[in-house]
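Removed from the display is one protein chain of the complex; every other protein chain stays in position.
Right, chain A next:
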Amino acid sequence: MARFKDRKVSAVCVIEFKELVQQQTFGKLSVELIKYILYQREQIPLPFVQLKRWLTDESEKVDSAKPIGNAESNVSLCTNIKLNQERKQSELIRNKKMRKAKRFLESCEEVFDSVLLTVGEKQSDFKLQQVLVCLGGTPVSPKEVYIIRLPRQPTCKHCIHSAPKSFRSCMTRLFREMISTDGLLSSSKLSPTQCTIMLQVLRKNPLPKNMEPKLYFKVPVRGKHVILDFCFSNCCHVEMDQFPVFSDSDMDLGESVNNDINIIAVGDLESTNNSNMDKSLVCLVEDLTLKIPSEDDYIWVQLKPTIKGFKDSCTKQASELNIWM
């Protein structure tokens, strides 16, 4: 078991993508991961999609339900009363479960919308970096923490213009890796508890109402940690980091200022004193350098509402060995 800054890391799963994957896709994958974690860690009795379907089916049953029996018939009156009482009892239990399920699904939809907002069209506004799924009473002291790390988008001109990998194939890849990674998710029992989603995003004012900034929040030390690392394979088109590189040739760089100028050749920034260097190029270098955010530019936000799991208390128990008919 690895230790990193006193945090107990139970498992790490690295999912590497060789092709371009858009930020929106990572957002959707994060949402699918949250759904997966909630079911696998026993916070909901059925997988998310099946739970939605169950709620729809039960709501239809409630709408079409009729009272039992005919009160005018004295012969079956006692039976009808008893049946109605039993039915009311089971209805109460079922309705309670339906209310919990409805509340749970509504909370999830709000949270998922927020996650997808950070990777939406104006993705540059948020630059979602990490998603934390904290299972436990509070996000500061949870029982389990799932850290989903998103990669920075590649800046290589060749890579960013390549055909992006589809969401379906990314999801296939992701869940195959996760299920194949032994011991990734704990198999220990975990009662339904609070689930808090934290996002690490670029500072932005104002934040949407359901994103509460937590300026002093840090990834909690307590609880089991599972890290899910999305990353891109090393790009073969550039050798350096994401910083732009420039040629010291005397060719006119005016046009390239308006285009992608990631690569030309390795240059020395001190040669800006060279009178041949385009002044606009110098400004662009400084501008680009400033645009790359540092760690301090990111903050943690807590998504509202918190999600509360629930148990299945109304489905009947299977009888012992009822397969022997």
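Basically, a residue touches a chain if its C-beta (ideal position, glycine included) is under 8 Å from a C-beta of that chain, and two chains touch if they have at least 3 such contacts; residues count from 1.
Methods note: contacts and distances are computed from a predicted model.
Peer 1: Name the chain not shown, per its UniProt record: "Mitotic spindle assembly checkpoint protein MAD2A-like", "U3 small nucleolar RNA-associated protein 15 homolog", "Origin recognition complex subunit 2" or "Apoptosis-inducing factor 1, mitochondrial"?
Peer 2: Options "Mitotic spindle assembly checkpoint protein MAD2A-like", "U3 small nucleolar RNA-associated protein 15 homolog", "Origin recognition complex subunit 2" or "Apoptosis-inducing factor 1, mitochondrial" narrow down to "Mitotic spindle assembly checkpoint protein MAD2A-like" for the missing chain.
Peer 1: List the chain A residues touching the unshown chain?
Peer 2: Touching the missing chain: residues 32, 36, 39-40, 42, 45-47, 53-54, 169, 171-176, 179-180, 187, 189, 312, 315-318, 320-321, 323-325.
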